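A protein chain is absent from this complex, but the other protein chains hold their places.
Moving on, here comes chain A:
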Amino acid sequence: MKLNVSKITSLLAGVVFATSVAAETELTVYTAVEAEDLARYAATFNETNPDIKINWVRDSTGIITAKLLAERDNPQADVVWGLAATSLLLLKSEGMLEGYAPMGVEKLDAKFVDGDNPPAWVGMDAWVASVCYNTVEAEKAGLTPPTSWQDLTDPQYAGHLIMPNPNSSGTGFLDVSSWLQIFGEEGGWEYMDALHNNIARYTHSGSKPCKLAAAGEIPIGISFAFRGAKSKAAGAPLEIIVPSEGVGWDMEATAIVAGTANLEAAQKLVDFTVTLGANEMYNTGYAVVAYPGVAKPVEHFPEGLLDKMIDNDFEFAANNRAAILKEWQSRYDGKSDPK
């Protein structure tokens, strides 16, 4: 009975339209990649692998992670393609990922590949923290452009700053974890204490601070670079600032779910995800990809961003996530609006 139910579920889950007769192999792929990109990804993959059909199950990072964790004892997915590395580390620590070194993995930038051998996951592309600075509103408020994270604690920015709440936003968490890595545990919290005095409010999503800055609702929004480039391209009076101490980042990555019945097909898919072609495909949406030398510059993307990416310790971030979020919540959440 249980087996039957799970079969039915897998048939109905998400985008799955499984037919009973299939000469081809079908893979259930969980993803947090933007919906508009999925058809393109699948089509490019099918150019070389026409006999493998991808059934996407897509949702936001948080929900897909929760779904995968909830299915721990009865996994429905074959492959995870396009989920934050911090989320994949959570899955790895549950023993849910099948280690596999895809063909050609050695060509990727080493920081995009899991340290284990064989690696449990391989990276695709990165999104990088940045500060969106609305030049028009900042001038009205008489602000000088900040150049570093430390600058943002200057009293002149009090009430002119918005950042995402790390308890609800992955971007917010990568900011916090990067500050703890840049300034050290103690220094990081001291920094955030000072920053908190300037923050007008914390948003739920990671892209909202930049969109609010673009709309002039707030002069400065801590967000990620790609969002800023997009808003700038749309005509917003934005300056995208890369703080001098370095910026936090997270990547989208791919992994095989342990216990998959379609291991061979899953491996073929992961092989494809590290190819040059796949990385060129990621480049349309992301300015930083795992394959060195592929990325073409994206319009309005800040220069020198790659060099400012910190040497992110994903293990630190994943293993301390619960404790960091708890500490953050007790320090800054639920306090009345700073004036």
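Here is the rule we go by: a residue touches a chain if its C-beta (ideal position, glycine included) is under 8 Å from a C-beta of that chain, and two chains touch if they have at least 3 such contacts; residues count from 1.
By definition in this document, contacts and distances are computed from a predicted model.
J.: Quick one: the chain not pictured, UniProt calls it what, "Cytochrome bc1 complex Rieske iron-sulfur subunit", "Elongation factor P", "Putative 2-aminoethylphosphonate ABC transporter permease subunit" or "tRNA N6-adenosine threonylcarbamoyltransferase"?
T.: Hidden chain identified via UniProt as "Putative 2-aminoethylphosphonate ABC transporter permease subunit".
J.: From the list A:Asn46, A:Thr147, A:Asn197 or A:Asn319, pick the residue that touches the absent chain.
T.: Answer from the full complex: A:Asn319 touches the omitted chain.
J.: Which of these, A:Gln150, A:Ser168, A:Asn197 or A:Asn262, touches the one chain of the complex that we don't see?
T.: Hidden-chain contact among the options goes to A:Ser168.
J.: Using the document's definition of touch, tell me which of A:Gly95, A:Pro118 or A:Pro292 contacts the absent chain.
T.: A:Gly95
J.: Could you tell me which of A:Pro50, A:Pro155, A:Gly235 or A:Gly304 touches the chain that is not displayed?
T.: A:Gly235
J.: If the hidden chain were put back, which residues of chain A would touch it?
T.: Interface residues of chain A facing the absent chain: 1-2, 5-6, 8-9, 12-15, 35-36, 57-59, 62-63, 65-66, 69-71, 73-74, 89-90, 92-95, 115-116, 120, 136, 165, 167-169, 200-205, 207-212, 214-218, 234-237, 315, 318-323, 325, 329-330, 333-338.
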